[in-house]
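Note that this complex is displayed minus one protein chain, with the remaining chains in position.
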Amino acid sequence: MQPLVSMHGINKAFSGVPALQSASLEVAPGEVHGLIGQNGAGKSTFIKVLTGVYRRDAGTVQFDGHDSTVTCPRDAQATGIATIYQELNLVPLRSVTENVTLGYEPKRMGVLIDWPKAHRRTREILSRFGIDIDVRAPLGSYSTAIQQLVAIARAVSLDAKLVIMDEPTSSLDANEVETLFGVIRGLRDAGVSVLYVSHFLDELFAVCDRVTIMRDGQTVGTRNIGETSKLGLIADMLGRNPEDIEAAGMTEFGGGQAKLGEILLEAKGVSTGNRLLEFDLTVHRGEIVGLGGLLGAGRTEAARAIFGVDALTKGAMTFKGAPSAPANPSDAINEGIGFLTEDRKAEGIVPDMSVRENLTLALLPKLTKNGQIDRAQEKELVEGYIKSLGIKTADMDQPIRELSGGNQQKVLLARWLATEPDLLILDEPTRGVDVGAKLEIQAIIRDYVDKGFGVVLISSEFEELVEGADRIVVLQDGYSVSELQNPGITENALVKAIAHHYEREAAE
Amino acid sequence: MNAQTLRQNGGVVALIAILLFNAAFTPNFLQLQTLFVNISQVATIAIVAMGMTLVIATGGIDLSVGAIMALSGAMAPLIFQSEFGTAYPALGLTAAFVFPLIVACMCGLFNGALISVLRVQPIIATLILFISGRGIAQVLTNGNLQTFKNPAFSYLGTGKVLGLPFQGWLALAIAVVLFWVVKRTSFGRYLLAVGGNEKAAQLSGGPVKTVKIGAYVICAFLSGIAGLIVVAINSASDAARNGNLMELDAIAAAVVGGALLQGGRAPIFGAILGAIIIQLVKYTLLANGVEDEVALIAKAFIIVLAVYVQQARKE
Partner (left out) sequence: MLDDNTFDLRKYIRGNTQTTAVWLVLVLLIVFGVMRYDNFGGAYNIASFLNYNAMFIAISLGMCFVIMTGGIDLSVGSVAAFTSVIAAYLSPYGLAVAIPGAIAAGVAFGALNAFFIIAMRIPPFIATLATMLGAKGGALVISGAETIGVDWGSNFTKLGMEKAFGTVPWTILIVALLAVALWIVLEKTSLGRTVLAIGGSEDASTLMGLKVNRAKAFVYLLSGGCAGLAGLFLASGFGAGQPLEGIGWELSAIAAVVVGGTLLTGGLGSVPATIAGALLLGLVFNILNFENGRGTISLSAYWQMVIRGGFLFVVILFQTRITAEKSNAS
């Protein structure tokens, strides 16, 4: 059968750095096709080439038997490609109806929008997802999960031949994921193709027919889902042999054998609003405590509370034996806390500044004498960290944006190590870095803890948590609900703890 | 020369082109007098443009600089011509420098507080003083032109050091100090960090609010000085004209000098280069008999061109 989508030899570079190198993809009509790869493998870029957000440098794209002439998202929609992007791309200030029907509003007399009909149609579409809400309220007044489903509803309602979903389940709970799968299967039965991008491998096995694997901007291969295994896909993504992975394990903190020191941080009943409701945590010296939970469970919010970004509305914390209530990050840093944030680009690096300036940003107060920065001391310090962490940079004055993701992350890690904090909070420290850098970063963290400091580790990768943390505190809907102790935690145990439904007294 | 280097050194190239054009076509251009006139004019633009550069480095903008010039310029003669000022000339003169600058700083504090504490967009926040600042100046002087004879005060605008106008040296001194601040102090480092990535700066413990307010206060302070210089040059204060459209000159000079409107860069000497270019364009048009009004249009064109080139460089 002739494929619906056929992309071959696609090249795309951003200011000289190749993101796609001769990538290819074929999607058959009425097929659910998975697209996987590590962060930075080029999945999102690939999709954006298909939908006309980016212009390809080379290669051919055929859609529905014709050479594709798509040059912008609107063209893509017109030819029958509907896309749900990874970052929510809706307008929170506007109503649910507008977000679903914008650009395709039902009209009276050809010009005037027929609002009653638009509302009715929106409610119909949403009811397919089992959602019954006030469609005239601003989209932003609903939860992220609902917003995500609205985005999917919009795409599905466009009568497309191909629906692209980029990580659609990242903020959905298990029931919502099931509903989504139902809709996807419905689409397939109606002859619509779905291109499904996800890093949750189980989902691919649940819903996809075939999977295309990408690595370093190239297409590694396409597999029938019935003829491969989870391990096989992982091996393809990482470019390794399945046997090696099984033997070595994927992460190498080697947690669980630490001798515990005195209590470093204690948080009791901490709340900062409706994302973090009741959170307890104890961290000892020499210990890595993992925070487990789904997206939106309150892990990042817990970190922000400890670091003084969000003010406490309830509860109390002690740090190094004294009450702690930092009013802002600067206070927290002075107390001896560091926080490596999750979003490297938005909250971490200052792109135009040099490696040196980025590395010492949190340390400036200590480097400053009478308002003037001690340049000699700064250089010496930065040189030391570049060497000890193995940061690959031309020299310390190279702009940080020119470094690879893994090296940027090492600079940010060094930014916090340089402040010599007693407690370091790491939010997804190895996300979006290559395997080599990942192992190095994990080794640095273990090394640091062994010196008698404490670490709070947030990670969405279960392996990293299970094998890296000495203890895991599990969060759910803003509550800390259970605690697992290493050695002895298995991935299954963690998943079970995260998925278990806890009754709460506080809940109405 | 390829396109890249042309873009990066566009300012210098433009300056050389203007100089060559003038040397060839403008009568009496290559004379000391021309240099003096241009230095005394360029100093005010440069001083304000340096302040604007700091504000732009934080990702902001200050539309109120011209109004602040009018305000500080209107206050100075009021003070040294008051009963107190005539009775104690020395004290009056000091007060005529100090008070207008304090008021200017307070204007900057107002701008900075609105922007960093109340999170109002810089354009809107500074638009308030852009309009009412000049209004206050006119209310204070009742809209009258204030003329005066005060050699001591006028030194600021007419004095000479080593044969060159005093305000030129002043601008240079300010540039050296600000260059040091940007390159060597933690304030400067935070300034660039705030403009480059505000969230990252805040999460690294940077005093984001203080730095932003600081930038607006410095910008207002420098505008205050420029306002005093203009009054000193003319030996007269006209609240309606002092600093009129200076915000455009200053923004243009800063952008021509290489400041990025998105923030994160503070080329202090670039601002001076930009100011010189703006001033020379003005002078060239005037000296070749082009009307003042047409010069406005030319300036608008320069601003659009400079920003356009800058945007293109970014992409």
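Per-chain numbering from 1; labels A and B assigned in written order.
By definition in this document, a contact is a pair of C-beta atoms (placed from the backbone, for glycine too) under 8 Å apart; a residue touches a chain by one contact, two chains touch by 3 or more.
The model shown is predicted, which means the values in this text are computed figures rather than measured ones.
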| item | value |
| --- | --- |
| Contact residue for the chain not shown (choose from B:125, B:156 or B:182) | B:125 |
| Contact with the hidden chain (one of A:23, A:90 or A:364) | A:90 |
| Selected from B:14, B:57, B:101 or B:114 as touching the chain missing from the view | B:114 |
| Chain A, residues in touch with the chain not shown (by the definition above) | 53, 72-74, 76-78, 83, 85, 88-94, 98, 102-103, 105, 111-113, 115-116, 119-120, 123, 132-136, 140-141, 154 |
| Residues of chain B in contact with the chain not shown | 61, 114, 118-121, 123-125, 127-136, 138-139, 142-143, 245, 247-248, 251, 261, 291-297, 299-301, 303-304, 307-308, 311 |
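In this text, only the chains that are shown with their structure count from here on.
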| item | value |
| --- | --- |
| Distance between chain centroids, defined by C-alpha means - chain A, chain B (Å) | 45 |
| Touching residues (chain side chain A, partner chain B) in the complex | 307, 309, 328-330, 332-334, 339, 341, 346-353, 357, 361-362, 364-365, 367-368, 371-373, 375, 415 |
| Of all residues in chain B, those that touch chain A in their complex | 184-187, 189-190, 192-193, 196-197, 199-207, 264-265 |
